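Of the protein chains in this complex, all but one are displayed in their positions.
A and B label the chains in the order they appear, each numbered from 1.
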Amino acid sequence: MFSLLQQTAPVVVEESETVIITESAEAAGHGADAAHAVAGAADAAHGASAPGMPQLDFTTFGNQIFWLLVILAVIYWVLSRIALPRIGGVISDRQGAITGDLMAAEEFKQKAKEAEAAYDKALADARAEAGKIVAANKAEIQKELDAAIAHADAEIAARAAESETRIGEIRASAVEDARSVARDVTAALVENFGGKLDQSLVDAAVDQRLKGALQ
Amino acid sequence: MENLGQLGQYLGAGLACVGMAGAAMGVGNVAGNYLAGALRNPSAAASQTATLFIGMAFAEALGIFSFLVALLLLFAV
């Protein structure tokens, strides 16, 4: 492992030399070539105390910082001027649309409720009307029925009365018939027994007897 | 003599990496306690994820420091 890691030494050497030479030969403008030339011949001992991490190569810091600030400014400009207002607008639009839709839905619901109430009311009215008509019809029919019943009752009463009188007549005539039959029979009986027929006495006796039997 | 110096560098770098064990325990502790708390009270868990990440970041930063020391020893000394 140790021998493997030792291989980093040449890298370190070359980089460090590049850095050093770059710094010194910056004005000359051909630093890289000079660096390579020197690095090839450089002693390994030099490298141990030189920066090997590219992150610690301070010659590139200015470059990175400059470009970072440029890029950050660009991104900030793009975001704050274009992207963020647009996305924020879209999101709030959506929120508005959603609340608008919800309110519209609420309105429609209210309307539906009103329509239902109106329908219910119409139904109730129609029912009440129907009930009224039914009641009226019923009353009328009742009246007619009452009249018919009264009429029928009267007729029945008249007939009954008529029948009564006739029954009375029939009964009276029947009593009269029974009486005359009884007188005749009694007279005949009295004659047969050889009695002297006194018609008025016979009649009185028969009437006397019949008084209890015939009403 | 020079090899001895390099030996010291590599030994030091390796020892510095032991510091990462501490960061590992720290991060594990943060995450474990978060999970334990979240299981007890799941409704409060969602509001504390930011705190979780902040805590993890702080714990982890120290491990990164030890990593940085190792790198500096390897490459920059």
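By definition in this document, a contact is a pair of C-beta atoms (placed from the backbone, for glycine too) under 8 Å apart; a residue touches a chain by one contact, two chains touch by 3 or more.
Just so it is clear, contacts and distances are computed from a predicted model.
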Quiz item: Of the options "Outer membrane beta-barrel domain-containing protein", "Heme exporter protein B", "ATP synthase subunit a" or "Cytochrome bc1 complex Rieske iron-sulfur subunit", which is the UniProt protein name for the chain that has been left out of view?
Solution: "ATP synthase subunit a"
Self-check item: Omitted-chain contact residue, chosen from A:M53, A:A178 or A:L210
Solution: A:M53
Self-check item: Candidates A:I65, A:L102 or A:I149 - the one touching the absent chain
Solution: A:I65
Practice problem: In the full complex, which bits of chain B touch the chain not displayed? Write them out. | Solution: 50, 53-54, 56-58, 60-61, 64-65, 67-68, 71, 75
Quiz prompt | Touch residues of chain A, complete complex, unshown partner | solution = 4-5, 7-8, 10-11, 14-15, 22, 26, 29, 31-33, 52-57, 59-69, 71-72, 74-76, 78-80, 82-84, 86-91, 93-94, 97
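Keep this in mind: only the chains that are shown with their structure count from here on.
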Exercise. Indicate the whole-number Å distance between the mean C-alpha point of chain A and the mean C-alpha point of chain B.
Key: 60
Self-check item: Contact set on chain A toward chain B in their complex
Solution: 2, 5-6, 8, 12, 45, 48-49, 51-53, 56
Self-check item: chain B residues touching chain A - in the complex, by the definition given at the top
Solution: 2, 5-7, 10, 71-72, 74-77
